[in-house]
Each structure stands twice: as structure tokens, then as C-alpha cells.
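Every protein chain but one is kept in place in this view of the complex.
This part shows chain A:
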């Protein structure tokens, strides 16, 4: 079916080319003798008008795009610095559209207006220091403003003061998923190195480090609203990039070093779901998904689940074959919900000890097979006790 379509399109295109060449040829009936393949007055005329037409195309296409695709652009940032970011973006775009509108107009209008004609003479105008000065100094001033504002925002985003009240969370990247590590009550992450990866200690946390004892690892990222989070990023294998578009946040994860990025979430997931634009976006997406589901159903395939909005952490640095599906769900809770959620998670230390105990139990000579579960729980309990005592 598709190949048939492609063939039809190809045939139509070649017909179109053939017709267009004929039209161009016909417009040159008067100059049949001139076969030099150099533009004649007639060509200049047609191409000049087409240049003007192209200017119209550019304007219409630009406005059409803004109307049709403008809503796709990320809006309503979910982090504190996000509004500064969006503000700077708006200012830059205002300048871009202004300069674009003027320069493209001049360029194409001149191409139309001064289209050549035999007997016309161009103006011999080779230099003008004043003009040169003007269009050097204008960009200088505009860019100076942009640079200053940009650097001010950059400094605010990137530099975290030592005495700032932040919650430290580690994002750990590997082919092809994410893990998060919470620093626990001491707010200090225990040391870690990939050389210590073993069994359930998938992040290579150094279990001898006292700071590591209360660290908690999760496969879903929960953040409390209104608290600045300092992310420490690590990678296990290749470069990854932690990209959280709704928070205007991104930082690479580099094997061999720890990178960082900080932001303060300002809307919970629930609040974002009720955001007017988000409601609209989700309903559009669900319409698309419903349509696809209907198509799939016709083929006897299972349909798509309806979509509800969630913040996402995506990998945004090419990291291997499944790079396109390396994601983690982010949930922004109220501080209370967040604490409740975190309480329900066991520490890494506990998991490691559980694992050790389970292995020990397995290796131990099997004496009483039936009530095997009971010793397990006791081991867990003692393991927990040792953790607490530490």
C-alpha cells in the first residue's frame, strides 16, 4: 500500500516537474533565440516575483506554525527558576522574531524590487562606515543585554550556596534505567563506587560508610513540593543526561564523576494535572490515543491506555540501543505525602543485610524445610536491629 502511494507520488511529481519546465519554457517564447542559460529579463521578472511570494510564504508559514504548533511548546514551568528561564526565552524570542521579520523582509523585498532589467544600472556603493558602525553597535548592545541577563539567571540556577537548605538526592543512570537514592535523615549521601556493586547493592554504595546507613534507593522519584532539591548525578556505564523538561532542568551523568543540579518544585503532580493548558494537552493526547486504539482494535490488537499526566525524567544523551526508552516517573507530593511515601521505603543497608541473610539461609544446611519462612523474618528483624543500633 505504502509503496503504491510512493510510486503515485513520484509519478505525480515528475509530471509536475515536466509541467513546470514547460511553463517556464512557454514564458520565454519571446526570447526563444536566447538559449544561453543565463537569466534574461523575463527570468529576473518571474524569479523576482517568486522571491516576493517566498517572503509571503515565510510570513504565513511562521504565523501558521505559531498558531498550529505554539501550544506544543512547554509552558507553565514546575520549578522555581522555571519562570526566570521562560522569561529569558520569551525575551530572546521577541528579539528573534523582530529581527527575523525585518531581515527576511528586506532580503526578499530587495530581491524582488531590484530584479534586473537590461538598461538598468546598479548603484556603485561599496562602503559606508556609518552604516557598518550602526549594524555593529546594535547587535553589541542587544547581545550585551542578553548576555548580562542570561549570566545572571545562569548563576542563580547553577550555583547552590553551601548554607542553603536543600535536600540531597542522587540520580543514578545506567543502560537503560534510572535509580534514585535519598540521603535519609542525615541529608548526606554515603560514598559509592561502581566497584562496590554487588547483588542488591546495585548503586555500589559503600556500606562501611556511616553516612550510607540511612540511604534509601527507589525506582520512582518522589519530590516534596516547595523544597529545594540538590541532585547529585552519577552514571554506571556511559554518558547519560538527566532531563526533566517540565522543571527546565538537565545535567549530564558522567561515569567517574559526580555532577549536580538543583531546583525547587513548585507544583505537585496533582496541581499540574489540573493546570488549564495541561488539561487541554492531555485531552488532545487522549483523543489521539483513542483514535489509535480504534485502529488497533480493527486489526485485533490491544489498544492504548488513556494518558494521565506525570512528570518525567528522560535520558537525553545517546546511551545505546534502548536510549529511546530510558525514563523514570517523577511524582511531586506535598511534603507530608512525601514523608509518608519515604517512610514506607526500606534502606539500602537493610536490603543488603536481608540479601546476605537470605543467602546465608540458603547456604545453611537444610534441616527443617517446612517452616523456612520463619527464620527469614527473624533474620530480618535482627538485621533491622543492627542497622538501628549503628
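The definition used in the following text is that contacts are C-beta pairs under 8 Å (C-beta built on N, C-alpha and C of every residue); 3 or more make two chains touch, one makes a residue touch a chain; residues count from 1.
Basically, contacts and distances are computed from a predicted model.
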| item | value |
| --- | --- |
| Absent chain [UniProt protein name; select from "Cytochrome c oxidase subunit I", "NADH-quinone oxidoreductase subunit K", "Alpha-E domain-containing protein" or "ABC-2 type transport system ATP-binding protein"] | "Cytochrome c oxidase subunit I" |
| Of A:171, A:189, A:221 or A:249, the one touching the omitted chain in the full complex | A:249 |
| Selected residue (touches chain absent from view) among A:50, A:167, A:188 or A:331 | A:50 |
| Touch with the omitted chain, as defined above, among A:15, A:56 or A:96 | A:96 |
| Options A:238, A:342 or A:357, residue touching the unrepresented chain | A:238 |
| Residues from chain A at the interface with the omitted partner, ascending | 2-3, 6, 10, 13, 17, 20-21, 24-25, 35-39, 43-44, 47-48, 50-51, 54, 57-58, 61-62, 65, 69-70, 72-74, 84-85, 88-89, 92-93, 95-96, 99-100, 103-104, 106-108, 110-111, 114-117, 120-128, 131-132, 135-136, 138-140, 143, 146-147, 150-151, 153-155, 157-159, 174-175, 193-195, 197, 204, 233, 236-239, 241, 243, 245-246, 248-252, 254-257, 259, 261, 281, 284-285, 288-289, 304-305, 307, 309, 312, 314-325, 327 |
